[in-house]
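Removed: one protein chain of the complex. Kept in place: all other protein chains.
Read from first to last, the chains carry the letters A and B; within each, the first residue is number 1.
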Amino acid sequence: MPQPLNLHPDRLFPADPTVRAIARRLYDSIKDLPILSPHGHTDPRWFAENPSFGNASELFIRPDHYVFRMLYSQGISLERLGIPRRDGAAVETDPIAIWRLFAGNYHLFRGTPSRIWLDTVFSEVFGMTVALAPDTAEQYYHAITEKLATDAFKPQALMDRFNIECIATTEGALDDLKYHGAMKGGAMEKRVITTFRPDDVVDASREDFADNIKKLGELTGEDTHSWDGYLAALRQRRAFFRDHGATATDHGHPTAATANLSHAECRTLFELCISGKAGSAQQELFRAQMLTELAGMSIEDGMVMQIHPGAFRNHNPRIFEGFGRDKGADIPSPTEYVKALKPLLDKYGNDPRLSIILFTLDETSYARELAPLAGHYPCLKLGPAWWFHDSPEGMLRFRHQVTETAGFYNTVGFNDDTRAFLSIPARHDVARRIDCRFLAGLISEHRLGEDEGFELARALTYDLAKKAYKL
Amino acid sequence: MPQPLNLHPDRLFPADPTVRAIARRLYDSIKDLPILSPHGHTDPRWFAENPSFGNASELFIRPDHYVFRMLYSQGISLERLGIPRRDGAAVETDPIAIWRLFAGNYHLFRGTPSRIWLDTVFSEVFGMTVALAPDTAEQYYHAITEKLATDAFKPQALMDRFNIECIATTEGALDDLKYHGAMKGGAMEKRVITTFRPDDVVDASREDFADNIKKLGELTGEDTHSWDGYLAALRQRRAFFRDHGATATDHGHPTAATANLSHAECRTLFELCISGKAGSAQQELFRAQMLTELAGMSIEDGMVMQIHPGAFRNHNPRIFEGFGRDKGADIPSPTEYVKALKPLLDKYGNDPRLSIILFTLDETSYARELAPLAGHYPCLKLGPAWWFHDSPEGMLRFRHQVTETAGFYNTVGFNDDTRAFLSIPARHDVARRIDCRFLAGLISEHRLGEDEGFELARALTYDLAKKAYKL
Partner (left out) sequence: MPQPLNLHPDRLFPADPTVRAIARRLYDSIKDLPILSPHGHTDPRWFAENPSFGNASELFIRPDHYVFRMLYSQGISLERLGIPRRDGAAVETDPIAIWRLFAGNYHLFRGTPSRIWLDTVFSEVFGMTVALAPDTAEQYYHAITEKLATDAFKPQALMDRFNIECIATTEGALDDLKYHGAMKGGAMEKRVITTFRPDDVVDASREDFADNIKKLGELTGEDTHSWDGYLAALRQRRAFFRDHGATATDHGHPTAATANLSHAECRTLFELCISGKAGSAQQELFRAQMLTELAGMSIEDGMVMQIHPGAFRNHNPRIFEGFGRDKGADIPSPTEYVKALKPLLDKYGNDPRLSIILFTLDETSYARELAPLAGHYPCLKLGPAWWFHDSPEGMLRFRHQVTETAGFYNTVGFNDDTRAFLSIPARHDVARRIDCRFLAGLISEHRLGEDEGFELARALTYDLAKKAYKL
């Protein structure tokens, strides 16, 4: 006998009736605001070519590292989940078998945000009324897969249904942005924008770094084997990205280190890095220097700079060798900001034209470092709870630990940061509910007026993102 | 006029009536489940020889470092509490005087878990109905001491009364396990098992290390002064411990460092360590390498591996010199896991035969490192909130910070980790109440179904420990 799938209208609000009623009032005032998604990893092809999304397993399992990392942690091989191997060796290809395996282990997600997002998509997007479980697996598979074949479930229709006003994708510095180009002049032009993520030409520890620098030269006609030519090429690419809608850059570095070297030191370091002879400390110094260089370029061209430090990428070499990047094996590390950012801040920190949005995977920095920094430096704002912390408890810790020192207005609203397009409304809904809940707590304790709460609910949902990302 | 001692049936549940009612329902469904105590420090002699526990002071004060560290922090000398000195110098010997001193300072424990455990034992085990205070000190002392002299308060009777299905003690690698041997064939055989804790023959920084290696050779007939003989001797001892019920090993290291050296490097390092000439970095490297060696042995023999890192042992040299180890002067330190565990995980992390249970004294690692690691690696599970964090708030922080990334099924239920046998039901009761409270919170906020809550309450109380420790 299947359990019903009920999304309670008051989900994620606290049980206390006073606080819940306030949270509900705030939420009702903002739940229908359009979605701004200023940082994420959806595929621009979807919006340009409007394809169907395939079957339920392709949509929900294969691309979602939150899902398969949990299954893997309980001994289920990635091969059985149909994750393609780099060596082309056989993996499960029957999507129904994969879906059954997932459904049979759906209990593993109890208490996780994936469970909330998935149930919300199942209910709100696909209209499911029973819970996913072994005995409903096939019913789910077929219901979802059939709907995905219809026009109403194609990307452009969903953009409207989801009320997405603007979504940013993320592309590497060498990307030709052909899908963004193809959208020019169409209905999606201003709704789908790119983001400039130059890690591929900034991180000299990558195996493809030398190649990438060469390609950067070919793309731009600059001599990218000279420091000045390299910088000129980056400026050119930034302009190209801006022409395809980009208002922001993004930097996924292992640490928040910045540097402020002389021009001569930069030249020497750059030459060492492109020679392939740089050690890891020199590669780290180069990344550090490049954050400062890129901040300088942001002052010139007005692009907002996002820094996402602190992930130890590809921690599990067997998974990396077998399946490649982004397979659930990235692990957060302790991340220091106060000393790390000082060289950049010493140079540019007081410049009102600069806007840097900081993220962290190390929650200990919220109250100790990030809120004090953002509560002082005009150029700094704090991005929302990120990745492993994009969750009800993670968001509550963010607000509880950040607000008293940084206030609300040094934060920038929500980022869904996802490649799972169908989950975007669910993710924003969690953020909206949790923000309203947090505000309701303050109001119920007479730390904030309810009139202020309505203003803030709107700011956290819409206004702050619009302003911070210059949308 | 003494205050009454009332254990409220809803203690540790939140005040909100909705959440409390759910917590109560969940708790009622699991409160009578048998106790599994898979990690602890009770004395196996108790279960083999079934002696009386002596008097109230001997039972509650002398062995309980939670109790005397708090009293010491407020200026009460360990001598006045009857803690024996290594040099044999006089200490207080009148148990009633010691008990009076304790009772006179019982207010110091307000807000601590010791207070909850003690009151629960006083009420539930000894039937006390007034609160411990200066004016009830003697009444308490005599009531407890008289009961301790009766058969109903001897260890084996209490095993039944407490409904302990299985309890693991912890013994060093050189232990003869004579008490476990004596229990063979008796009623306690499967209920009292040992745990293999080889720190004494793995930690080359110990003064007795060379002696211990020699004894290990004598015990096993192996040449423990060669690397290969040393490893063979460890394998032999593991088999001996398994023959006395052990299903797990335990490793109390200063850090979580692991290493993966070549056979030749291991040999050289081992020789340096047994020569007594190793520096502290080399001793650390040897401990690190041994965690990897022992993980390999766990794959061979199926023993579950527990790693308890992060205590700075014997921080107070005057206490160590005067009174020895385990006298309340161990202090937690910042503990890193992501880099530390990588060598071991690179070698064995994807092997489904390996099971490692990680503990921490550094709560900052819960959400940042441990939950992401356990939510990916098949070999890793997370032990419960440990030692200073074995407390209502500590357990809540554990669940709040771990669940969203690791889920419930990468955790292993509760460990009481205690030498205070009479407090075991009280400690498990706190854990059961707090877990039910946490689940009730999720249910009341519609993040979990109540039917799922009942399943999880049972899993956290019984099933997960049974499975993780192979009981």
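Note that in this section contacts are C-beta pairs under 8 Å (C-beta built on N, C-alpha and C of every residue); 3 or more make two chains touch, one makes a residue touch a chain.
If you're wondering where the values come from, they're calculated on a predicted model, not measured in any experiment.
The missing chain, though absent from the display, is touched by one residue of B:113, B:309 or B:425; that residue is B:113. Checked against the full complex, the candidates A:101, A:231, A:269 or A:456 give a single residue touching the omitted chain, namely A:456.
Which of A:132, A:183, A:374 or A:412 touches the hidden chain is settled by the complete complex: it is A:374. Here the missing chain is touched by one residue of B:363, B:404 or B:445, and it is B:363. Mapped onto subunit A, the footprint of the missing chain covers residues 16, 18-19, 336, 338-339, 342, 345-346, 349-350, 352, 364, 367-369, 371-378, 380, 400-401, 403-410, 441-442, 444-449, 451-452, 455-456. Counting the whole complex, the residues of subunit B in touch with the unshown chain are 3, 7-8, 10-16, 69-70, 72-75, 107-113, 115-116, 131, 312, 315-319, 328-329, 331-334, 361-364, 388-389, 391-394.
FYI, only the chains that are shown with their structure count from here on.
A rotation of 120 degrees, rounded to the nearest 5, superposes the Cα atoms of subunit A on subunit B.
The centroid of the Cα atoms in subunit A and the matching centroid in subunit B are 40 Å apart.
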